[in-house]
Every structure is written in C-alpha cells, then in structure tokens.
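Sharing a structure, written as structure tokens. Questions coming.
Removed from the display is one protein chain of the complex; every other protein chain stays in position.
Labels run A and B following the written order; every chain starts at residue 1.
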Amino acid sequence: MTDAPIPAPAVAVVDKPRNQWRDVWDQFRTHKGAMAGMIVFVSLIAFVTLGPLVWTKDPTFVNPDAVQMFKSRNMPPSWASPLGTDQLGRDMLARMMAGGQVSIAVGLVAMLLSIFLGTTVGVLAGYFRRLDGPLMRLTDLFLALPLLPLLLVMVMLFRDSLAGVFGAEAGTFLLIVSAIGVTSWMQAARIVRGEVLALKEREFVLAARSIGTPPRRMVLRHILPNVVSPIMVAATLGIASAIITESALSFLGLGFPPDFPTWGRLLFDGVEYMQLYPERVMWPGLAISLTVLSVNYIGDGLRDALDPRIRGR
Amino acid sequence: MKLRTALLGAAATLVMAPAAFAERGADGNVKVLYSQAVSILNPYLSSGTKDVEAGSLVLEPLAGFNEKGEVIPRLVTEVPSVENGGISEDLTTITWKLIPGLLWSDGTAVTADDAVFTWQYCTHPEGGCAQAARYEGVANVEAVDPQTVKVTFAAAKPNPFTAFVGATSPILQKAQFEACVGAAAPTCTDPNSKPVGTGPFMVTDFKVNDVVEYAANPNYRDPAKPAFATLTLKGGGDAAGAARAVMETGEFDYAWNTQINPELQAQMEAGGKGVFVNAFGTLVERIEMNMTDPSADLPEGERSTAKHPHPILSDLNVRKALSMAIDRQLLVDIGYGAAGRATCNLVPAPEIYASPNTDCIAQDMEGAKALLDGAGWTDSDGDGIRDKDGKKFTLLYQTSVNPVRQDFQALIKGWWNELGVEVELKTVDGGVFFGGDPGSPDTFQKFYADVEMYANNFDGTDPEPYLAQYTCDKAPRPETQWQGENINRFCDPAYDELVKQLSATRDPAERGALAIRMNEMLTKDSYVIVPLVDRGRLSAHSNTLGGVVLNTWDTELWNASDWFRVK
Partner (left out) sequence: MLTYTLRRLLMAIPTLLLISLLIFFVVDFAPGSPMSQIPLTVPPEVRLKMIEALGANEPAFYRYLLWLRQFFWVEPAYWMDARFGTDLAGGAQRILSWQSRSPVFDLIGQRLPQTLTVIGSAYVIGVLIALPIGIYSAYRQYSWFDQIGTFVAMVGFSVPTFFTGVVLIVIFSVNLGWFPSIYDTTLRVTDWASFQKQVMQMAMPVTVLALYNAAQISRYMRSSMLDNLGQDYVRTARAKGMKESVVVLKHVLRNSLIPVVTVIALGIPTIFGGAIITEQVFKVNGLGAALINAIHASDLPTVQTLTFIFAVLIVLFNLIADILYGILDPRIRYD
C-alpha cells in the first residue's frame, strides 16, 4: 500500500479534513453513560435556572401571618408544594431550585479554579525540575495550613472589600468560590505532578524533545492530554466536595446570608428532621448525588472521547 | 405535655424517695452526657458552664442555691442572716460556721483556712481568676477559729451571698493549691484536673475535653450518699445527639442542656426511654437595637460609636413598631416549646425583680404600621419599602450561628418585611461573635449591624450587676478596645442615677421596685432591648435515674448526691 506512488485518481472526492473536535463529539455520543449523564446534567441546570420562571414562589418567603404560617409548616408533598414545606412553611421546591443555582455554580466554578491551579502547579513542578522544589513546598504549606482559621482570616480581610466592589451577593460568591478553590488544589497538584514525572521520561516525550519542541508546546500538546484522566477524577470529586464545603462555610456564618438556601445547607438542616420528615434530606441528597454522578459520567465519556487510541475503535 | 412530664417526674421522685436512703455506692455506675466536653475541673480558671458543673461534683461552696433560687447550706450548719446574727446589722460582714468534723476526700479536715486561701487564690492579681467578680467588694476574709469564716465587705453589701456561694465560687483545699497561687495557677496541671474536694464524688480519671470518671467520695459528709459508686461524664457532639443517647437509645442516664426544637422533643419522648425536665432561670433571648450608626461609610473608629446616632433606630416609635410586629409566642412554639416562654422583660426572674409587663406579647402588626406612618416612615416610591427623607428603611440583622436563631431570623424578617422594612440577615460563627477580638468586625460588642440577637443572663439571683451594665460609660468603643457590656450604647443619665441608687439600697422590696423600674426603662419605655423568649433549661434523664431536680440557679448537678437508680 505504501508503495503506491500516487493516489488513484478515482479517489477524487477527498473527504473534508475532519475536525478533531467533531471526532470527539462523535465518539462522545456513542458513550451511553456519558449521554445519560449529559441529559441529567442539562435537566438539572434547566431545573434550577428555568424552574424558578415557572414555579415563581419565593424560596425565602415566610408567611407573616402567624396562624397561616403555623398551618403551612412541615407539609408533606402536595399540589401546592410538590416537595412539601420546611419547618417555617417555606416551599421546598422553590428552595431546591434556588439552592441548586448556587450549589451548581459554586461547585463548578470552585472545581474549575481548583483544577486549574492544581494542574498548573502540578505540570510546572513535574516538568521543570527547578520549579519542583519551591512549588511542592508551597503545596506542603497549603496542605498543612488549618482550613478554618485560614477561611476566617480570608473572610475577615476580603468580605467587605469584595462586597464593596462587586455587590453583596457577587462578592460573597467570589469569596466562597476562591476560598474553596484556593484551599483544595493541592491534591490535584500532587497527582498531576506524579504523573508528569513519569510521563516526561516516556519515549514519545523524548522523541518530541529531540526534534526541538519548545516547552510550551510540549506541555500543552504532549503532557497535558496524557494526564486528563486523573484530572477528570479530581474534577468530579472536586464538585462534590465544593458543594459540601460551601454548606460547611455557611453554617460557620462565612457563606451566604442564613435564609439563602443551598443544597448543602438544606441537607444539613434536614438531618435534624431526618426521622420525622425523611424527604427533607432526600431531595438535597439526591440532587447533589445526581449532579456528581452525571458529571462523573460526562467525565468518563469525555476521557474516552479525548483518547485517540479509543476513538479509532 | 409539659405538665405531664413534670408530674411524672415529681411522682417518680416521691414514690422512689425511700430508695435514696440506700447504702453508698449501691447503685453502680451513672452515665452523664454533656454536649460540650469538659476542659478543666477548677472553676476558678474557666467559667465555662460545663467546666463549672463538672467541677461542682467535687468542689463545693459554703452554700448553694436550690431550684427555687433560695440559699441553702452545703458546708455550713446554717445560712447566715441578720436575724441569726450571721450577717452584721450594717451589712458589712457575714460569718459562716463550718459543719464540725467535715473532711476532704483525702481524709484531712476542712478548716476556715481553706476558705481564706480560696479568697487569696482568686483575688491574686496575676492569677487570672475567672470568678473574680464573685469576690468583688470583699475587703477581707479571715478565719476567726478553724470552724468560722468571716467575710468583711468594703461597704454595706445588700446581697452578701456572692463569695463562697454557688458552684462558681467553691472552696479549694489549701494543701493542694498552695503552690498554685498567682502566675503559677495555670501551670498546676494536676490539681486543676484532679482537685480534692468535699463533694459527693472525686475524680479518678480525667481525659481533657473527653471524659471525666468519678468515684464516690469515701469521706462524704452523708454516709448513705451518693447512691452511685461511680459516675462517668462524657463530653462532645451536639444537643440532638445527646438527647438521642438518653431518650432513644438509652445509652446514657442524663443529658445536659438538650436544647432541641419542640418537634424533635416530641419525637424523642416517643422513644419512651427517658423524660425531659425543664426549669426557668434568667436567660433571655433578645434583640438589641443599635443606638449608634454602624454605617460602613463612616471612618473606622467612628462606626457604631456615640458620635453618630443611628439614623433610623434613634426614633422610639420605630423601635416600638419593630417590637410590636413580632409574635413572641410563635417564636417559642417553633424554637423552644416547653423550654421557653414569651417575655417582655430583661429580668424575668426572681419574682421580686421581675416586672409584670406583658404588653408586648400580643402581636400588633396594624398598630406597628400606624406607628411607622406616624413617625414619617412611609412607602413614598411604592417599592414596598418604607422611606423617609430619601433614606430607605433597611436593617442589617446579625446573630450567631445556631439553627433556632436562624429560624428566628427568618421569621422576624418575614414580619418586618410585612411592615415594609427591608432586612438583610447575617450570621457569624459563635467563636468570633462572642470572642470580643477587637480586630474582628464581627463581634457582638462592635455591633457593626443595626440589630443583633443573642441571649444573656446573670449569675445567681441578684440582677444588680446585670442592670448596671447599661450605663453610658460601659458602651464598647475604640478607647476601651471595644470592650464593654452596654452593647446597644444606651445612654440615659436618669438610668445611671438609678444604678447608683440601687447599689446603695438595702431593703429587698425597694431593690425589687428599683430593678423593675430599670428593667422597664430598657424595655417597655425605650425598646432599646427587645426581649423575645425567656429560655429555660432543658435536660433529659432516663426513666431509671431518680432524684433529678433541675436547678437553673446553681449547677445542674447540684443534687447528684441524691440521685439513685430506679429499680
């Protein structure tokens, strides 16, 4: 075959060079789990963003009429409130929607931030020997710092100034996301570095280096694609821990205002009522698990799709 | 439910009373659970309630308080009074007579010297004694003879039952603590964690912040008590977990301060393994109004100081309207159930000091709206929020992290919203809020918010020091490193005058009238303090533990020597 000097003229209609990302998408579509995950994830996003447009109850509304309020407490699911009401008669469906917006946003953004920091530090430390020492000692430092005092200090220093610049809500969001991101990148960094250390001694890297590939290209084209799978795992686990950490922050009084629902906080509040109203913990627990599961399957599919060895098959 | 529980408890105590006269140590082990773990057993070095109470099983004062708040003798033969000559006519001395033959748990005799030593120990300037306030005004303590302790006050003391009375000022053994005075006090690890005492129990093992193990004191003054040979006091977890261990799983006999919401209380009672007991003291959950401007636009050092009066809350009618919009009974029903009652008073008890005022109990939303309209706060631009002279009626409402407080915040926000007031909620970690760190903007003393909610009470039965907190000079401000007890910066010369008058008044009835007057100045007349709930103490004990009488005036374990196993 390789002997053929010139392609046969019969093959005149050359396929348009296939776009790599199209290939990835085609492969991704064949992954059943990933598609299911995608559908679930998109519906969750739709639930929290479009839901409030349809279901317009105010998630923080407490009936000022004492008698009415007392009657509307702890209602089981009904047409008026499909997921029931909480101990102050607030509508759980509306709270789940409002809570989901924050939780998904915090989970995704904090995860992206932590993965970005972790990967950058890990790749730099693994690839450039000179940076390895300082960066890894920095990682050790962050691992060792006690989280709670650090968060308290961050909140004390930056809350008011951030709220001044971005407004109260955006300021709090930024603060929480960066607090979680800045305190959770270390594991990803250590893992990526370990992988890079092994990768950079592999033949294909030596080959690429021998033809004079500049470090930037080396890292972006040869190293990074090969550490995708641990990063994916770190990312999925990262979303779960970011959502839970956010709730931990809010019951330390460091997060959003106390009447502002998030999935993590709904779950925490529900634990107290678990024996009496088990659905109160079920909804947020289910929502968090679904989010994490769907992201996990999307990650799985993405990894398979990005792997050219599998893609060909 | 409350009544039934109380009756059952009383019945059990009566029926089983004879069992209490059994032999010492006959009933084996009793397990007590505190949701906060015990750090140290010397109450002079930590006034945390859990530490004081754990210490009270071992260390005893000369006299204590019973569940009615009356002074009862512990190490003395009788309670001194003017009538029996124990208190001098001019109220400057009080003389205590020790029970003859009283022994420490190590077998040595208790003498008046121990009391003198205790006073010296706590008043040493370098000791950092946590209970120094109990000895305030004491000029001298002397041992007239080995059995007689005479306390001399610098001035006439209408309430002499401070030093050596109550679990917060017990007698230490001189022999054990002699080397621990002053700067050495904190370093005496052994005495601090295993003090020798006169109480019904003595410490056999102490794991810091975890568990204390006690055994019956062989030299306890009543040879038949305590009925239990050993006592285990475990710490940690949360109130719901503690209640569950007594009421639902039956692993523990007694759980301290099981403050959980009424629904959970009902559910746990259905477990059938134990009962809740509750009693009321002086703890009042309240909203404090900031009389000064907390605006972030003011320069640091002027925020929340008397330089700038509060732009909205300085108006009495506004404060009153905010109070009228609150349905206190609903707050009780949702947050505390049997363990709370609606109140309008800062000093809810004892009876002679408590104002009869109940004006605030009934919610009056329409009246509140009318008051605000009258005060010039109207919704002129139709956005649902009242305004006046272009200023919106917006409040920042802060409190510490606590599920009940967060429910209260949401409810009160609902009512104030109905009133046309925009409310922003904020919660602060309890350690920061109550920590008083002058560097933090979030302490309750700094009060960088318009209103804040927390609970406070007073030690013992005399509200004088408590009411004296609201004088002008006690306002927290930069010059005092933001320390001070007049949290809302209330300042009224007439009030300051009454504080002086109270400290000079001896007649109990007159003192009561004055205290009621002062209480009303702070609440009903000015609405600077808006009391919400008189919070009782709620604890749980198993059906097999008898003799429990809940006492909010002294340590909760005050009568552990009378506890017994119901068979």
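To be clear about the criterion, contacts are C-beta pairs under 8 Å (C-beta built on N, C-alpha and C of every residue); 3 or more make two chains touch, one makes a residue touch a chain.
Just so you know, these numbers come straight off a predicted model, no measurement behind them.
Touching the missing chain, out of B:299, B:356, B:390 or B:439, is residue B:439.
Listed residues B:140, B:358, B:380 or B:483: the one in touch with the omitted chain is B:483. Annotation: of A:143, A:165 or A:220, A:143 touches the absent chain (contact as defined above). Among the residues B:140, B:189, B:358 or B:380, only B:189 touches the chain that is left out of the figure.
Listed for subunit A, the residues touching the missing chain in the whole complex are 33, 133, 136-137, 139-141, 143-146, 148-150, 152-153, 156, 186-187, 190-191, 194-195, 197-198, 201-202, 226, 229-230, 232-233, 236-237, 240-241, 243-244, 247, 264, 267-268, 271, 274-275, 281, 285, 288-289, 291-293, 296-297, 303, 307, 309-310.
Residues of subunit B that touch the chain left out of view are 33, 37, 39-40, 45-49, 125-133, 183, 185-189, 192-193, 205, 207-211, 213, 232, 234-238, 241, 244-245, 248-249, 251-252, 271, 429-432, 434-437, 439-440, 442-443, 454, 456-459, 465-466, 480, 483-485.
Methods note: only the chains that are shown with their structure count from here on.
Mean C-alpha position of subunit A lies 46 Å from that of subunit B.
Of all residues in subunit B, those touching subunit A in their complex are 240, 260-261, 263-264, 267, 296, 327, 329-330, 333-334, 363, 365, 400-401, 403, 406-407, 409-411, 413-415, 417-418, 424-429, 432-433, 439-442.
Subunit A meets subunit B in the complex at residues 60-64, 66, 69-70, 73-74, 87-88, 90, 152, 156, 160, 164, 168, 251-254, 257-259, 269, 272-273, 275-276.
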